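A short write-up of the structure that comes next.
Every protein chain but one is kept in place in this view of the complex.
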Amino acid sequence: MAESEPEPEQEPEPETEDDAEPQVVERDLTMSRAMVEAIAHEMREDEEVFYMGEDVADYGGIFDSTEGLLEEFGHDRIMDVPISETAYIGAAVGAAQEGMRPIAELMFVDFFGVCMDQIYNQMAKNTYMSGASVSVPMVLTTAVGGTYNDAAQHSQTLYGTFAHLPGMKVVVPSTAYDAKGLMHNAIRDDDPVVYMFHKRLMGIGWMPAPDGPKTPVPEEAYTIPFGSADVKREGEDVTVVTLGLHVHRALEAAAELADDGIDAEVIDLRTLVPLDTETVRESVAKTGHLVVVDEDYRSYGVTGEIIASVAEDRLADLEGVERVAVPDVPLPYSRPMENEVIPSVEDVAAAVRSVRSTESGAE
Amino acid sequence: MAESEPEPEQEPEPETEDDAEPQVVERDLTMSRAMVEAIAHEMREDEEVFYMGEDVADYGGIFDSTEGLLEEFGHDRIMDVPISETAYIGAAVGAAQEGMRPIAELMFVDFFGVCMDQIYNQMAKNTYMSGASVSVPMVLTTAVGGTYNDAAQHSQTLYGTFAHLPGMKVVVPSTAYDAKGLMHNAIRDDDPVVYMFHKRLMGIGWMPAPDGPKTPVPEEAYTIPFGSADVKREGEDVTVVTLGLHVHRALEAAAELADDGIDAEVIDLRTLVPLDTETVRESVAKTGHLVVVDEDYRSYGVTGEIIASVAEDRLADLEGVERVAVPDVPLPYSRPMENEVIPSVEDVAAAVRSVRSTESGAE
Amino acid sequence: MGGVTELQAMFEDMVTARYYEERLQEEYLEGKQPAFDISAGPIPGELHLAAGQEAAAAGVCRHLRDDDTVTAPHRPHHVAIAKGVDLKRMTAEIFGRETGLCGGKGGHMHLFDPDAGFACSGIIAEGCPPAVGAGLAASKRNEDSVAVAFLGEGAISQGGFLESLNLAAVRELPVVFVIEDNDWAISMPKERVSDVADGSRRAEGFDMPGTRVDSDDAIAVSDAAKEAIGRARDRNGPSLLEVQVHRRMGHFMGDPQTYRPEADQEAAADRDSIERLAAELRRRGVEDETLESIREDAHERVDEAIEWAKDQPEPSPEDAYEDVFANPPSGVTDEEPAYDLGTDARAGAESGGDD
Partner (left out) sequence: MGGVTELQAMFEDMVTARYYEERLQEEYLEGKQPAFDISAGPIPGELHLAAGQEAAAAGVCRHLRDDDTVTAPHRPHHVAIAKGVDLKRMTAEIFGRETGLCGGKGGHMHLFDPDAGFACSGIIAEGCPPAVGAGLAASKRNEDSVAVAFLGEGAISQGGFLESLNLAAVRELPVVFVIEDNDWAISMPKERVSDVADGSRRAEGFDMPGTRVDSDDAIAVSDAAKEAIGRARDRNGPSLLEVQVHRRMGHFMGDPQTYRPEADQEAAADRDSIERLAAELRRRGVEDETLESIREDAHERVDEAIEWAKDQPEPSPEDAYEDVFANPPSGVTDEEPAYDLGTDARAGAESGGDD
């Protein structure tokens, strides 16, 4: 078996199209390193790719999203911008429509409210409104998630908010391997892609990541398609559908449950738009039980969508459903309360146990 | 039986608490008149209530939301404001925290992106973030909906977008009677209430309303509680859950279906936050079939939430579910395409027929 | 100030726009009889006409090339015409036809003509940041194209505009912001909503040149625009230009204008920039017949465009499902890469996630 080959400059399409053994990958990267590697690769390949955001140059991104890029690419392509998200994200839209391929960073997704008009009324709609006479090849990167007590304005994921509005592809990686392949696809795509990276997974020195996001990552470029959920753990008894940080919490819960003889399948959606309902439905056809775990607010969001998309097509397969999400309260600051509202490993395990023991609707 | 008593100046609590016959109401109003009547009443009662928005003074609100108020209350209390939604909606938050009771109008809900930070990070969260040491007694009124070919930036409802984010009560009246009672409750409530009125229902001269929204409206003040869905039509065979304009389309579909011997129950949610899941569940317990009809985007929104909230508690009751909503595309301009994506009476009828004939998951 | 040929070209743009909108108005109101119903007739939805504002568009766009970018707001036709947008396809779009600029998806507030470097949109000041982005692209690519964002005087208090001033200024981008001051933001007179009577003063706080042209004078606009656009093209940074214009009609078709003093309406009607430019052309020796023939040609082109548009097919309902994305939803690939990462890695059992 070949060692992973360090050929970052060229672009050997890595997929072994024939029946050869898949290449074994042994180099581990953190999620932030993997994401940055993809960006650097694309910037080398294509002059039109550039990155803009607050503190992305000298600082390297508050959450390491651009760590080291300034040194290679300089301030012209790794651009610090004024704290005016409407102006610079809208400028990214304008530059994209001229054929450039900007990556614009919204430092925390929680700040979307100062610039959502440019995001959803321009970035997301211009392709459609123009009858595709223009396209908007840009990536909007943004940090999401809680678990470090940053309170109501800096801890949300808002997965559902972005996924609800048409015209944007919405990507949420949970491992370094996925992060890189999804980023390559995002930058090469002619459509606007919202790339939501969970702070807790990045492998930032001052915010220890859980086990899991640091994975083997091929050196060369590769693309992971959107709309293709990944079964991170196979199981027979219950389907656990989740994304982002909670992939790892679900895997931990699955390990615990395995000790009790419950075999949970863990599906990582990887992208919310497009949504891979097929993988979810097939799994539920096998297990009959569905638990959806989400770090966004419970109502009108991801959990409802997954359950409904199974119910409308595969109602007969469903023996029980549960959802685990933030219970429709803003994120509280202090530790006991934040821990209470962000789904924990125990919450996931409890939901799995509950969905297996009682048929829903049996009350 | 008493005639409806014209005592708008005083405040006789109208509910007949005893077992007396309910008062018969005979005066019909359009939805806009009913809404304005409630506002005027509250402004007379309480000096601290004022209204601000674009074109709300001399114009009377583009969609008649303030028609006639300037004459009685003057420019100080019916305030035209600069086209700077962040500034004036945020100013409403500030004034509310000082104990005033502002009503701020966002002319079209589609504009939320220029001001969402003040709406969701301040208006909706300050009560929680402060541990309720402050409250934000304000109403955010906004016009929603399509059906008149105003295209992607002026035709949305965004029901799910607002309902997903905690801290706001979200009200969507479908009749004049509901509009008035819900507005009284909204203004008197110490919490922020987003009051979404559908343009097509207002009874504006240049945008003919369907049958239905113009209803009898009591002259005096009355409050309709939030979180109390209204069964607009009782039926045995299928539960149709909807809101806003589509209450009327669903009722029309129900009338058609009745001819074919299908007896549909039509539930008007009236508010999305809080959500009356109880009424929905009880109905489904009776009918076994659920169709959710929504004028917002299909995915990650209202339809998913309603289905999931039934599935998680009453899975055994469910024999079939369908959803009817805007199919995850921006609203197209031209008539054939707009008609295609906004659920029609026929779409609702077809979904009801389909949910009754095939058990979901039977493929 | 340009030569006679240039003035004639402006005149042509202006009479084209004026007549175009008169014809649109007719068509729009047609199906809306007897009672005005916004959703009826061959052109449904809102319609914002720019009669009385043509000087701003003609004077500015005179100095623009095809590779320059213009963004316009909800009142876009005069600008589109002056920027050279395809008249037939624009009209077909307004009539919601399949061969329209946007295949019937955009409508009159969302016209996109990338060949002409034109786009417009319906949210106040929304076009400003994308114009800055076009300027940024030009600057990054070392091209000498420029970008112009049009907005109304009611838009000068919107964050998107104000933020754009700073971003353009701090990066010295080739962008010109053009405020069309027609005194009204729907029913709100500008003194009610803005602290400055002269919108070009907004530039001061951003250390940017600001100029106001105080009359509906296409020639004065052209002179001021020439300077501002020249500055941008020469890489000397952005500027702000305000132009006084007049709204001869309601904000949108169907606007009763009960809020508007009659004197103001009359004044707007009197101040016709087209007549003014015609007089200047005559003063410079252009024959009445020449002007008349420019008008006639324009009318012919407009009539032709409208006839053409009305003959075009409507989109089919199913077209609504197309064009959400330019690429397939899956992106540039639909195949999973084949790597062996080891089981542990994908099962999340690795230890240590930090650098």
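Should a chain be cited, it is by its letter among A, B and C, assigned in written order, with residues numbered from 1 in that chain.
Note that in this section a residue touches a chain if its C-beta (ideal position, glycine included) is under 8 Å from a C-beta of that chain, and two chains touch if they have at least 3 such contacts.
Quick caveat: nothing in here was measured; it's all calculated off a predicted structure.
Undergrad: Of the chains you can see, which ones touch the chain that is left out?
TA: A, B, C
Undergrad: Looking at the whole complex, which of B:D28, B:D46, B:D260 or B:E278 touches the chain that is not displayed?
TA: Selected residue, touching the omitted chain: B:D28.
Undergrad: Which of these, A:D150, A:D211 or A:D263, touches the one chain of the complex that we don't see?
TA: A:D150
Undergrad: Give the residue, chosen from B:T66, B:N121, B:T141 or B:T239, that touches the chain omitted from the document.
TA: Checking the options B:T66, B:N121, B:T141 or B:T239, the one contacting the hidden chain is B:N121.
Undergrad: List every residue of subunit A that touches the chain not included in the displayed model.
TA: Its contact residues with the unshown chain are 54-55, 57-59, 62, 80-84, 86-87, 110-111, 113-114, 147-154, 205-208, 327-330, 332-341.
Undergrad: Name every residue on subunit B in touch with the hidden partner chain.
TA: Residues 1, 14-16, 21-25, 28, 30-33, 50, 64, 76, 81-82, 84, 86-100, 102, 114, 117-118, 121-122, 126-135, 137, 166-167, 169, 175, 177, 181, 185-186, 188-191, 193, 201, 203-205, 208-216, 218, 222-228, 230, 232-233, 247-248, 251-252, 255, 273-274 of subunit B touch the chain that is not shown.
Undergrad: For subunit C, which positions touch the chain that isn't shown here?
TA: On the side of subunit C, residues 157-160, 162-163, 165-167, 169-170, 192-196, 201-208 touch the unshown chain.
By definition in this document, only the chains that are shown with their structure count from here on.
Undergrad: Rounded to a whole Å, what is the gap between the Cα centroids of subunit A and subunit C?
TA: Inter-chain centre distance comes to 37 Å.
Undergrad: In subunit B, which residues are in touch with two or more of the other chains?
TA: Within subunit B, the residues that touch at least two other chains are 86, 110-111, 113-114, 151-153, 328-330, 332.
Undergrad: What positions in subunit C touch 2 or more of the other chains?
TA: Each of 100, 102, 104-106, 110, 121, 123, 159-160, 324 in subunit C touches at least two other chains.
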